[in-house]
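Every protein chain but one is kept in place in this view of the complex.
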Amino acid sequence: MKKIGVVTTGGDAPGTNAAIRAIVRTAHSMNLETVGFQRGWEGVMSNDSKPLTPRSVGGILQLGGTILHTSRSREFETKKGIRKAAKTLSQTGVDGLVVIGGDGSFRGACDLSKESNVLIVGVPATIDNDVYGTDETIGFDTAVNTAVAEIDKIRDTAISHERTFIVEVMGRNRGFLALTAGLTSGAEIIIVPEIKTKNETIIQTMRENQRKGKKSSIVVKAEGAGDARALAREIETRLGSEVRISVLGYAQRGGSPTARSRLLASLFGNKAVDLLLKGQDNKIVGLQNGQISTLSMEKSCHTTKPLDLNLLLLANVLAT
Amino acid sequence: MKKIGVVTTGGDAPGTNAAIRAIVRTAHSMNLETVGFQRGWEGVMSNDSKPLTPRSVGGILQLGGTILHTSRSREFETKKGIRKAAKTLSQTGVDGLVVIGGDGSFRGACDLSKESNVLIVGVPATIDNDVYGTDETIGFDTAVNTAVAEIDKIRDTAISHERTFIVEVMGRNRGFLALTAGLTSGAEIIIVPEIKTKNETIIQTMRENQRKGKKSSIVVKAEGAGDARALAREIETRLGSEVRISVLGYAQRGGSPTARSRLLASLFGNKAVDLLLKGQDNKIVGLQNGQISTLSMEKSCHTTKPLDLNLLLLANVLAT
Amino acid sequence: MKKIGVVTTGGDAPGTNAAIRAIVRTAHSMNLETVGFQRGWEGVMSNDSKPLTPRSVGGILQLGGTILHTSRSREFETKKGIRKAAKTLSQTGVDGLVVIGGDGSFRGACDLSKESNVLIVGVPATIDNDVYGTDETIGFDTAVNTAVAEIDKIRDTAISHERTFIVEVMGRNRGFLALTAGLTSGAEIIIVPEIKTKNETIIQTMRENQRKGKKSSIVVKAEGAGDARALAREIETRLGSEVRISVLGYAQRGGSPTARSRLLASLFGNKAVDLLLKGQDNKIVGLQNGQISTLSMEKSCHTTKPLDLNLLLLANVLAT
Partner (left out) sequence: MKKIGVVTTGGDAPGTNAAIRAIVRTAHSMNLETVGFQRGWEGVMSNDSKPLTPRSVGGILQLGGTILHTSRSREFETKKGIRKAAKTLSQTGVDGLVVIGGDGSFRGACDLSKESNVLIVGVPATIDNDVYGTDETIGFDTAVNTAVAEIDKIRDTAISHERTFIVEVMGRNRGFLALTAGLTSGAEIIIVPEIKTKNETIIQTMRENQRKGKKSSIVVKAEGAGDARALAREIETRLGSEVRISVLGYAQRGGSPTARSRLLASLFGNKAVDLLLKGQDNKIVGLQNGQISTLSMEKSCHTTKPLDLNLLLLANVLAT
């Protein structure tokens, strides 16, 4: 092992740069060179890369986004694209590749792994936290805090106007962000894609809350869990209270990473290089039971990470 | 003058509580009592009020929202509602009333003033900054900083994905927030309701930016300045670049006020009590040419505050 | 079990109010009443308490500090004080007591437990993170993020002036905060009380950094780990570079809790009530291996929580 590559693919997550820094500096301490591929799989397929040194990753620890840029590549989703990437990789002289990204990135990496001799290790970074094999992904804690800070502000307005707010957070298929942000911001109701929540139940809860003297409510909803407008209309019609909708957008993807996202990024990046040096292939690193761990990338790709429904029950109790 | 009332009406703005604190404590230092009417004009019409003391406004300086709550009252918009408020006011024993709010609040206050003997003074607080007679309203600086913090985060994602983002900030009719947030976040393009911006011009600018090597763009648009989706579609079709839309919602209305919003609130609240003590009526306080000033409330209500177009020109030069 | 008490003792930690809220609302859902003792052990000894209801703990989730106030009680450190507390407790009618605090609080609670029939459960909350039996305490994540935000700002100045900064973070005997904040802020050198770091070694590292082209350095030091001024003087004398000292003070103890501190507080508070209901006594709740867990309070009090020295090694590699 003499040279490794790094690529960031899929949606960006705060802490990705911290992971790049950890990979480059760990590699350097092990006498490995590192190159960074630009713009995700695009850069791998076209060998658009640049050397990364301990100095060139200085001052990026605290920056959101990714200095390597990222993209979603249609071409790479095809058999042909995968082969192209495998071929290029073999020409670049890298012996190992660290793929920083989410679920989709690892599926691509699995496919690439079958066509390539280069060792491939995955570092889970996504604000969705939906990667099986790690309790937490890089960027999740930052996104949760960003969402909570916004919801705290919205609550000021909700209380002052005695209104209901439906706050939509990111999460097309999964509700990790909605659940954690909802619980920690004290949302009265949390709606996740994993569980069918009847509008009837929501209306019922809000009615009880009114009886208890609550004059404003915050509903935190994952974007993929039903239609905010329809729900708003139903609440307004049936409870006679004003409802406003706030969609927390792409800001959830950016910003300076929290200490925890930086810590995970540092530990994961360091471990990924360690795995490559040990000749491991097709693995992802993760945090399991509070410990840095590894898992087969195949297994991670083909297993759905369960949502902790106890947290949802707890949220209901605490929002009493 | 023995007792004054305070009411917060219209959309809430960060710093409103700081203004309430300033009014109550200044009044106390002048041996005046203060009562706070609840839920905007509703509380005035129904004499739903509570005494406010120096101690009861302790610890609210840094809180968003308004401890007096606010609402938009349909009834108060009628002649009958105004008379009801005037009648109640005369029964509450207050000699003066401080109205904290925006443009619409002052129009209501003007109407009320004609029907009531109680002295009325306005304190401009709105994130829209659209009150004639003051260079800046309470809450504006906070909303600008909230928007800028969000846009800074969105830029991380814009750069990483080499995408264009249209960021919609609050402002149905006026572009103060969009202009200041756009300029200070380095937005490539700023769209305000006051100026018709042809999509053609926007496309042209973006094309030039691409030529100059800019791979991502931020368009900051006031919500009332055209349709974000239509613009996004046109950019995508004509420039072939991906466009995302982010609507910065109600969080712009909440949050702990910035030092500047607290400072304005303290100065305005203090001055409002001073005006009442001097027997002034139907005035608003404001900041003009860097000095605390006063203006006829009538004049403020019936004059449109101009947007500084030089700032727009400057923004264009600086986003080169 | 009909009524439980809550007391917050020792240094305050962000998330304490979130824990109080979780305890009161969980208790309520189990048909238990809750009272809160004021000002730490003082309030227990003098039965200075007030009922806490689901409504009275509304809106406190996001607040720093503790609504119950806290104090360090000399009297409670004596045998006599402990007996007084035990006697009062038996008169208040509480069947269980949740003690929110740190190491010292639990030692007091252990002593009290021996004298009292009331069940006692501990919830670890301290920015020092030095409680054995939990991987993380309430408030630690917030304090780390506060420190990191400050260090990020100081780095701006360090780089601009090409200077060395010694940043002192809280931690008289333990280095958890210094280590985590140092690692995640990219500090060049981290000094903790647990390890004797020779000035010679520090000078050596800084000299190497200079050779590598680093023109500024951040040294993060726990307050209990040596004298900042003496170190500053030695660096200035031997390396000829300007050194500045910044002591991050009590702000590390306050502020709105992070999502993670709120989450831990919610889980811990909920679990504490659960333990009392199950008749458990003299236990603390904690987070072990990523799971909510329990431990004998005695054991927690008499065992020193180890610092993860691997993190220190990692920090050195990553600060290369």
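By written order: A, B and C. Residues from 1 in each chain.
Basically, a contact is a pair of C-beta atoms (placed from the backbone, for glycine too) under 8 Å apart; a residue touches a chain by one contact, two chains touch by 3 or more.
Since the model is a prediction, treat every value here as computed from it, not as a measurement.
The hidden chain, counted over the whole complex, makes contact with B, C.
Only one of B:T184, B:S241 or B:Q280 touches the absent chain when the whole complex is considered: B:T184. When you scan C:A251, C:I292 or C:V317 for touch with the missing chain, the hit is C:A251.
The hidden chain makes contact, of the residues B:I127, B:I191, B:L267 or B:I284, with B:L267.
The residue from C:E162, C:E208 or C:E236 that touches the chain not shown here is C:E162.
Seen from chain B, the chain kept out of the figure touches residues 21-22, 25-26, 28-29, 54-55, 58-59, 61-62, 135, 141, 144-145, 148, 152, 159, 180-181, 183-186, 212-214, 256, 258-260, 262-263, 266-267, 270, 287-291, 314, 317-320.
For chain C, the residues touching the chain absent from view are 8, 12, 14, 39, 63-66, 69-71, 146, 150-157, 159-162, 165, 244-251, 253-255.
To be clear about the criterion, only the chains that are shown with their structure count from here on.
The chains touching chain A as well as chain B do not exist; no chain touches both. Chain centres computed from CA atoms place B at the largest separation from chain A.
Taking each chain's centre as the average of its CA atoms, chain A and chain B sit 35 Å apart. Chain C has its Cα centroid 28 Å from the Cα centroid of chain A.
In terms of their C-alpha centroids, the spacing between chain B and chain C amounts to 40 Å.
Counting partner chains per residue, chain C shows two or more touched chains at no residue at all.
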